[in-house]
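In this view, the complex is presented without one of its protein chains, the others remaining in place.
In this document, chain identifiers A, B and C correspond to the written order of the chains, with residue numbering beginning at 1 in each.
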Amino acid sequence: MAATNKQWIVENKDKGFDGLVYKETSIPQVGENEVLVKLEAASLNYRDLIIPKGMYPFPTKFPVVPASDGAGEVIEVGSKVTDFKKGDKVATLFNQGHQFGSIDIPATQTGLGGVIDGTLREYGVFAEKGLVKAAKNLSAIENSTLTCAALTSWNALYGLKPLKPGEYVLVQGTGGVSLFGLQFAKAAGAIVIATTSSAQKAEKLKQLGADHVINYKEDENWGETAKKLTPDGAGVDHIIEVGGAGTLKQSFKAIKYEGVISVIGFLGGVDPKTQPSVVDTLGHICTVRGVYVGSKALMRDMIRAIEANDIHPVVDEKVFTLSEVREAYDFMWAQKHFGKLAIKIC
Amino acid sequence: MAATNKQWIVENKDKGFDGLVYKETSIPQVGENEVLVKLEAASLNYRDLIIPKGMYPFPTKFPVVPASDGAGEVIEVGSKVTDFKKGDKVATLFNQGHQFGSIDIPATQTGLGGVIDGTLREYGVFAEKGLVKAAKNLSAIENSTLTCAALTSWNALYGLKPLKPGEYVLVQGTGGVSLFGLQFAKAAGAIVIATTSSAQKAEKLKQLGADHVINYKEDENWGETAKKLTPDGAGVDHIIEVGGAGTLKQSFKAIKYEGVISVIGFLGGVDPKTQPSVVDTLGHICTVRGVYVGSKALMRDMIRAIEANDIHPVVDEKVFTLSEVREAYDFMWAQKHFGKLAIKIC
Amino acid sequence: MAATNKQWIVENKDKGFDGLVYKETSIPQVGENEVLVKLEAASLNYRDLIIPKGMYPFPTKFPVVPASDGAGEVIEVGSKVTDFKKGDKVATLFNQGHQFGSIDIPATQTGLGGVIDGTLREYGVFAEKGLVKAAKNLSAIENSTLTCAALTSWNALYGLKPLKPGEYVLVQGTGGVSLFGLQFAKAAGAIVIATTSSAQKAEKLKQLGADHVINYKEDENWGETAKKLTPDGAGVDHIIEVGGAGTLKQSFKAIKYEGVISVIGFLGGVDPKTQPSVVDTLGHICTVRGVYVGSKALMRDMIRAIEANDIHPVVDEKVFTLSEVREAYDFMWAQKHFGKLAIKIC
Partner (left out) sequence: MAATNKQWIVENKDKGFDGLVYKETSIPQVGENEVLVKLEAASLNYRDLIIPKGMYPFPTKFPVVPASDGAGEVIEVGSKVTDFKKGDKVATLFNQGHQFGSIDIPATQTGLGGVIDGTLREYGVFAEKGLVKAAKNLSAIENSTLTCAALTSWNALYGLKPLKPGEYVLVQGTGGVSLFGLQFAKAAGAIVIATTSSAQKAEKLKQLGADHVINYKEDENWGETAKKLTPDGAGVDHIIEVGGAGTLKQSFKAIKYEGVISVIGFLGGVDPKTQPSVVDTLGHICTVRGVYVGSKALMRDMIRAIEANDIHPVVDEKVFTLSEVREAYDFMWAQKHFGKLAIKIC
């Protein structure tokens, strides 16, 4: 084992990306129910970018090792660990305390890379309950993208009203959650309508299996267009809503009676006052659900589905090294990525 | 059988209650799959009041026999009817075409007393599929209150995320849906928090089984108060939201993570722009669902529960006769009622 | 429209296939809530073969037009029909009264081709509620195979504990229900283990998407073999059990804790006393469910999934005409078919 442990730290929430510092520390000791993981890869989420900017609405502590998403190999297990052994490939759980069922208040205090030290380091000790077996069909880089975006998408589709084959799913744009939603829905026998702003991205969406792609720049009323694509114009069963300006208004036009709009994020710069009101759920006889990642129970189900269908996450060609994390943050903030942005650690 | 059939008609949506006309017609012929019902009682919903005022947001046709809620006895069945026979006691289904599962667009065109002639008449012919067996433990007047308010409440509690014993349910005020919600939740082993504006009504709510009653006039921040009443201050599992001014803001304060706020109505005079945005579902990690009455499948389940638990609807002491329907509309519009307002027909 | 209506009749349950008689009658009149269908194709089930042999354990009446499975075009609709119009392509529902939820006793008295006249005729009148829109992607012959075998399989996978992507499904042999189960499970992102007795059939199963095929003649202990194919040897989530001699013992070896064995048929000649006891469900911590076709609600879901995934039923190359029905019965009784055996009517 290496004598040192290189890691990134977010010092506080006032400095933006300048608060990111690269340090060398020692390798942590493993507790009785803990697992020492040699991290092989990590990936970034929009949430990681806004934590050092002080814009993240959920709990944080500082300093913190950033990033929730990671994958690696078990190096050592505590004396009472039963679920893992040395050599196992693992991935991290976002809210380490969210084991099953609905999230509770204490579990929201266990966000990896927010409250608990995250994955942008060479070695990390994690609670046994905060890890899952990695997907056998994926590389470390691919496995490192499942923690946040993939699980959010899976929770949207399976956490409340499980997706059934033949249903219609609408995904917006080409962010991580949307692309996972597209892939999960296709593997599950659903029909997928995707929206995007460019012909080039449309092509990629089709390669990933999208049945219909709507260019929302050319078709401002894309919600109605989506609805017309469904049988009898009844509307879309599941919408994964990324929360951009104006998207919710279109989602309400597209949604089927009793369909579910899963709100998974704010892309920023949107005034909530301009958004549809919750009372609009009555006029449209639909459901709107706020989704905050998901439980270990859901993550296991998701990984089983990823293995069975050999789903490979979409990872940007540009992969950074651990020492280049600051550049990776800038790259992602500038929205230069397509799919997940990954960090190769070893 | 009587030679004549007295009935009320809403002539159009421009005259308000002056559009209500009392007429004598003949008794309709029964078709092969239809049932002739001698109506014994009907009850009114807020929706019935706003149809002649042109304020109802769902489909209507004019002239129409008003009111969705009714109960009576089968007088004659068509040659191909299998589910009912002469002498059966029956109640009406709100959306006559909504048999099971999610409502679809055609079924929203089948609202009784809106698109299809309703229950404020002595005799009515209904499609076999538009009736259910009445609850055996209830009088005709009591059975006549189940069609809209009771089924809406049942759908809120069982249509998406079925209520489990031990969960917390919050109901607002003393309208029909709220009182049914209270009774259903108590029968199902839940804890109920009710809100009201008067000590007198609070007493009635407690008699009906409410575990906690909050006077929302005395406690403007009743949402937080409700939350504190739940174990670990985790919040309420199910809220039946009547959509009054400011109530949604408090509901968001009261709701548990992954809890469900069922939006069942607009009490009027509320500007949607002042309501919480649907993106607030993310910050509160909760679900908001618009509920539009419910299916025949749900109504059968509900009646089985009503019988098993001998639940008796709360009906206002003041019961009107069929000839007094206009007075009943005025009485209800003035909000002089407590519980359901019933019309005794025969 | 033709002046005559050729049809088959099963005269009674004492004569075996000799009780099958081909007759000419008139075209039936359509009732108010009924639909006249020009049948284009039908298909046979094992159940159809044992009705004239008096071996069918569910209700029958004689004489009866045999066969539950059929597809055709709407020629005329009754005056009160709302779900269909002239020209619509339709398929038949097995238990005409089973609309949604659990089957009840009256609905078991509505089996098409058992109690109600079935599909081996040129023209038939059916209750509106006893039909569904045919799958748009299928031919009439293909659509005629969905009524019994396909719906049974769908019910097995979705009626109690809905199949999720990544789960393991085991299907036995190459009967209709098993092949549909294989196709549905693959479309839904599951892993399928199939059993068969020949290398040739194994090849076909793999072409249909089976991930693993076990030759049960070469591997008598195929239940354990199947279990070993699953992650951590935990076992199979769903087994569609056709009820042959010895198969249940192997299914109990293969099933996962909390897995579901759906018993869908008796292949005959099996002594129930030699079968596992129901108390074995405790030792294996599993569930055994008897499946009797399914509801209209499930059939609609199934057809939506068939369309979305462009699933084509496996139909035997040998297709008979309406006049050759007796030969078709003999052919099927001799087990010469692979997949569904179809009758082209027009």
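Of note:
One rule holds for everything that comes next: contacts are C-beta pairs under 8 Å (C-beta built on N, C-alpha and C of every residue); 3 or more make two chains touch, one makes a residue touch a chain.
Note that the coordinates shown come from a computational prediction; the quantities given were computed from them, not determined experimentally.
Contact with the chain that does not appear here is found for just one residue of B:11, B:301 or B:324, B:301. In the complete assembly, the contact with the undisplayed chain comes from C:103, out of C:20, C:41, C:103 or C:170.
From the set C:67, C:112, C:229 or C:288, the residue in touch with the chain omitted from the display is C:288, counting the whole complex.
Only one residue in the set C:31, C:189, C:265 or C:313 touches the chain that does not appear here, and it is C:265.
Residues of chain C in contact with the chain left out of this view: 57, 101-105, 108, 160-161, 232-234, 243, 248, 256-258, 261, 263-266, 270, 272-273, 275-292. The chain not shown here touches chain B at positions 158, 162, 164-167, 184, 187-191, 231, 301-309. Even with one chain removed from view, chain A keeps its contact list with that chain: residues 31-34, 78-80, 82-83, 97, 99-101, 106, 127, 129, 297.
Operating definition for what follows: only the chains that are shown with their structure count from here on.
Averaging Cα coordinates per chain places chain A and chain B 41 Å apart.
Listed for chain A are no residues, as none touches two or more other chains.
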